[in-house]
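Omission of a single protein chain aside, the complex is shown with its protein chains in their original locations.
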Amino acid sequence: TIVLNDPKKRNALSLEMLKSLQNDIRHEADSKDLKVIIISAEGPVFSSGHDLKELTEERGRDYHTEVFQTCSEVMMLIRNHPVPVIAMVNGLATAAGCQLVASCDIAVASDKSSFATPGVNIGLFCSTPGVALGRAVPRKVALEMLFTGEPISAQEAVLHGLLSKVVPEEQLEEETMKIAKKIASVSRPVLSLGKAAFYKQMSQDLRAAYSLTSQVMVDNLALQDGQEGIKAFIQKRKPTWSQ
Amino acid sequence: TIVLNDPKKRNALSLEMLKSLQNDIRHEADSKDLKVIIISAEGPVFSSGHDLKELTEERGRDYHTEVFQTCSEVMMLIRNHPVPVIAMVNGLATAAGCQLVASCDIAVASDKSSFATPGVNIGLFCSTPGVALGRAVPRKVALEMLFTGEPISAQEAVLHGLLSKVVPEEQLEEETMKIAKKIASVSRPVLSLGKAAFYKQMSQDLRAAYSLTSQVMVDNLALQDGQEGIKAFIQKRKPTWSQ
Partner (left out) sequence: TIVLNDPKKRNALSLEMLKSLQNDIRHEADSKDLKVIIISAEGPVFSSGHDLKELTEERGRDYHTEVFQTCSEVMMLIRNHPVPVIAMVNGLATAAGCQLVASCDIAVASDKSSFATPGVNIGLFCSTPGVALGRAVPRKVALEMLFTGEPISAQEAVLHGLLSKVVPEEQLEEETMKIAKKIASVSRPVLSLGKAAFYKQMSQDLRAAYSLTSQVMVDNLALQDGQEGIKAFIQKRKPTWSQ
């Protein structure tokens, strides 16, 4: 579990925070026992997005470039990570904070949470958050959020696909842990192969997608855990995974 | 209508069943009167997906390859078929069974139906079902299903776009037939041209999509049934289709 722990600054994704997040996510990948990552936050705000004090004229173009490139790398790192990444959200997630939720594989939120891309209000359109948001919700929903900056509720977010699940605040941890434990009970090599194949095929046309994944299925069956799973099923016993 | 009729084996999509399905769908295409295909199933399980006994080590890599290639061909055959294909689901559809539902053009299900991609549980990630599922529902919904293997209800499925409609069990056949009869009342050449154009343009950028479909509209108007339809409308009478 990775916790955004700067509640006084509303968990702003400063360059320092982004680099720490990048390190944590990379570091977790090295742990062979790891099967799932949860990203959560301390305090009433999940994350308010970039630290605006880092975006003033004085900081200069090169600094700004580093901020947005690092942020984009963190989002792609989540996508390319070998294990599923779950966002557990209890509160407001705005701008790059909303982007972080949209970039996770799975997102569970409490019913008091809300989501916004309010950059237009301060003259900075949420163009990078729009990459993740536009791939998670219908276009008309994304554009209303981006053009008006108005928040949507957790209920609307789950309806439109930004969240996997919304639960009462007191059940948030329990429900998230239930999903995490379920994922932790399956084979890591199988999870990694499946996650990578899913995202790869999604950008392909149907024929290429089936050609790729048919091959992936055959490779999956040839894995030690693939054969163990089939055998255990036929023998009506619990499988024992290599990892 | 094509019926999966091996309820004792939970309508498993064995290689034999897949080839029979392929034959049936191809055969139907030859019938010039045909305007719509319904795929339904006998028994409480719509389909449980691949027959796991065919996926053991003993069968070997070439056999596994044939299974997944044949399955992928069936799914693409539905997409490329000249008439609409409707899935009528009354029960559980899992793995390649869920993929079959997601691959149909239209899907109607009873409210007791449910849908899952539980391959992770037996060490075989549902990578091929993920192709169809990921194109039918939002990514976060697809990934939660794929990573946890947990089922979603018919209500959730329609909410997220996996189904066109959900109805009480006792109305399933009536509702499906209503849609099928509506489709059967229109012109087959028009349906075929429209279905092919829809899927083709969906993978294009906006300019190419409009360039293609503007041409398709002009061609459609030049069809005998295109002119007949416009004339009948203006003359306030019922059209008579060529097919």
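Residue numbering begins at 1 within each chain, and the chains themselves are lettered A and B in the order written.
We take it that a residue touches a chain if its C-beta (ideal position, glycine included) is under 8 Å from a C-beta of that chain, and two chains touch if they have at least 3 such contacts.
Since the model is a prediction, treat every value here as computed from it, not as a measurement.
Per the definition of touch given earlier, which of A:G149, A:P189 or A:G226 contacts the omitted chain?
A:G149
Just the residue numbers, please: which parts of chain B touch the chain that's not shown?
Within chain B, the residues that touch the unshown chain are 84, 105-107, 135-137, 159-165, 179, 182-183, 186-187, 190-191, 193-195, 197-198, 201-202, 205-207, 209-211, 213-214, 216-218, 220-223, 225-234, 239, 241.
What residues on chain A make contact with the chain left out of this view?
For chain A, the residues touching the absent chain are 52-53, 55-57, 61, 64-65, 68-69, 71-72, 75-76, 79, 119-128, 130-131, 134-135, 137-144, 146-150, 159-160, 203.
Please note the rule applied: only the chains that are shown with their structure count from here on.
Just curious, how far off is chain B from chain A if you go by their C-alpha centres, in Å?
It comes to 30 Å between the two C-alpha centres.
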